[in-house]
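A short write-up of the structure that comes next.
The complex appears here minus one protein chain, its other protein chains still in place.
First chain written, first letter: the chains are A and B, and each begins at residue 1.
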Amino acid sequence: MTSGGKQEAEDASRPVPPARETLILTGNHAASFAVKAARVQVISAYPITPQSPVVEKLSEFVEDGELKARMIRVESEQSAMASLISASTTGTRVFTATSSHGLSYMHEQLAWAAGTRLPVVMCIVTRAIGAPWSVWPDHQDAVSERDTGWIQIFCEDNQEIYDTVLEAYKIAEDERVYLPVAVCYDGYILSHTLMPVELMSQAEVDKFLPPFKSHLMLAMSMDDPVGVNPVTVPEPREGFPAYMELRHRMQKALEGAAAVMEEVEAEFAKVSGRHHGGAVRSYRLDDAEVALVGMGSCSSQAKVAIDDLRAAGIKAGVLTVRLFRPFPKRQIREVLKGKKVVAVFDRDVAYGLEGALCAETKASLYGIPDPPYVHGFIVGIGGRDFTTENAIEGTRLAVERSRNREIHDETTWLNLMEGE
Amino acid sequence: MAIAIAFYGRGGQGAVTAANLLVKAAYKTGKFPYIMAFPVFGPERRGAPVGAFARISNQEIFDRDKIHNPDIIVIMDPSIFKTANPTGTLKKGGIMIVNSSEDASTLREKYGIPSGTKIGIVDIVKICFEIKLLIDDNTPIFNTPVLGALASVLPQIPLDTMYSAIKEHFPNPRVAELNAEGARRAHDALVTS
Partner (left out) sequence: MVNSRDPKSTIAAVQHPTVGEAGKTGTWRTFRPVIDENKCILVTSPKARCHTCWMFCPEGNISKTRPPRVNYDYCKGCGICAQSCPHDAIAMRKEEDEP
């Protein structure tokens, strides 16, 4: 994937890769193939729409002997994550996938995985959260887990899903990070859509992703057992960090994770020839005055609007936020400084405030001289179509309101039914 | 060059498989390095109206919305016209491919297809019974013949490439051959007006 928004790898003289294969895969199966290539050892999951095909494919791989992994059958997502926490603690590479209510049900365990600094990798096939019932895509499930300490990366196409799962293990297992990573992609829009995906050879993946070493090293010695996660008292004892210090260290690791991700991407690009831009990805932004900002399906769809916007005299480009946690404040500030208008399209709502991405984009720009005018839009909730026309409408409205730097405390929703 | 194709039929008639095989064939030609195929999102039921969609392009596809104005509409079951007639969504200059035993003027009159809109008609049911492309000796298979009909309106995807996508899909060579024959017959039988 070398044209359009994808940035070409710096190293153009890479050797011809051995035994690469391109398959036409759904987003879910792209994730499964990446998990197989990563030689994951323990998989535990509970079925939920639209995630289920990820683990169904993996169970086929295990059944056929293509992947030597233990599948743990559990009765809930809470148990899925709990069992992976134990497995990861002993130094095995683990995987799960879930969506929506399954993710919400995992919430408590998500915090434990992060707090224990375990490199668990999970696919979040994003879907709306009830009530009322909806099996359709938006980003509410993933965004609602943003404060658990997980790294969250959003994908725009199936190749990016495959590549990001491999990168996720490398980032999670980096000793400067040691944090769980969620690879998020739109339910149905990617999960059930076929696209070409170039698979790397097993030799290439093995070289990129050597076996991982647990920082807890429990698997190393049965003669020296340790207890993990005892009660930590409010004050440090005998020079050892207490709860507050450990949480401080987790936050520091998150703050440094964006830089590690960019390193990992550069290394991945050398092997694969594909570079997805690191924490953020720009599309026709260099000469742009107006930036459309989004994640996953939103930023992808926004790119379709750029030709029309430019033809109408609005010099626009798109900023894709790949890394949602840790939020890439510096990268966003660098790309957006000097722009006149920023239109943020959120497929989620931080209920009672505004779109989460919009709020955080604004926060990232706080304090810079002459900041761009930022306006947020709520789109595509519960699988509602987010169209090119919606992107154009939002951008025009943002440009119009920027003229008087209007402040709107209320949110603006696009593509609602008439009269709403 | 980007082409969007919408397939409408009933659950079990293979609209989803048709869309999937079409993009695989398109990719094989080398002219369409960017492809996507997707069903109508959500639960599916045998017999209920279903849709499947394909985009094929020589440039990266950023669209993540539904297909609102397809270049080609494939009607796998004419009863779809009565539940949700998609005629109005066809792009100007596009073509509708209809599986029907009726002629163009009858279809135009019954379902309000404007005279300016190109129609391609093929009687897939007849072909299936002729060559015994049937499930349980009584249920015609629509998806592979539809690919043959598409090959005749999409010169960028030759019939041979459709064959190879079909053959990859069916591991049993006898079944693959029969499906390829269905595609060939539908290709030859398509009448456009």
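As a convention for this text, a contact is a pair of C-beta atoms (placed from the backbone, for glycine too) under 8 Å apart; a residue touches a chain by one contact, two chains touch by 3 or more.
Everything numeric here is computed off the predicted structure, so don't read it as measured data.
K.L.:
Considering all chains of the complex, which shown ones does the missing chain contact?
P.N.:
Across the whole assembly, the hidden chain touches A.
K.L.:
Looking beyond the chains shown, say which of A:G65, A:G239 or A:G352 touches the absent one.
P.N.:
Within the whole complex, the residue contacting the unshown chain is A:G239.
K.L.:
One chain is left out of this view; which of A:V228, A:A312, A:L353 or A:I368 touches it in the full complex?
P.N.:
Spelled out, the listed residue whose C-beta touches the missing chain is A:V228.
K.L.:
Which residue, A:R39, A:R70 or A:H215, contacts the hidden chain when the whole complex is considered?
P.N.:
In the full complex, the listed residue that touches the missing chain is A:H215.
K.L.:
List every residue of chain A that touches the chain not included in the displayed model.
P.N.:
Within chain A, the residues that touch the unshown chain are 115-117, 175, 178, 215-217, 224-230, 232, 238-241, 243, 246, 249-250, 253.
The rule is simple: only the chains that are shown with their structure count from here on.
K.L.:
Could you please state the distance in Å, as a whole number, between where the Cα atoms of chain A are centred and where those of chain B are centred?
P.N.:
Measuring from centre to centre gives 35 Å for this pair.
K.L.:
Across the complex, what residues on chain B touch chain A?
P.N.:
For chain B paired with chain A, touching residues are 20, 23-24, 27, 33-39, 41-43, 59-60, 62-66, 68.
K.L.:
Which residues of chain A touch chain B once you look at their complex with the stated criterion?
P.N.:
1, 3-6, 24, 50, 135-137, 156, 186-190, 192-196, 297, 300-301, 303-304, 383, 385-388
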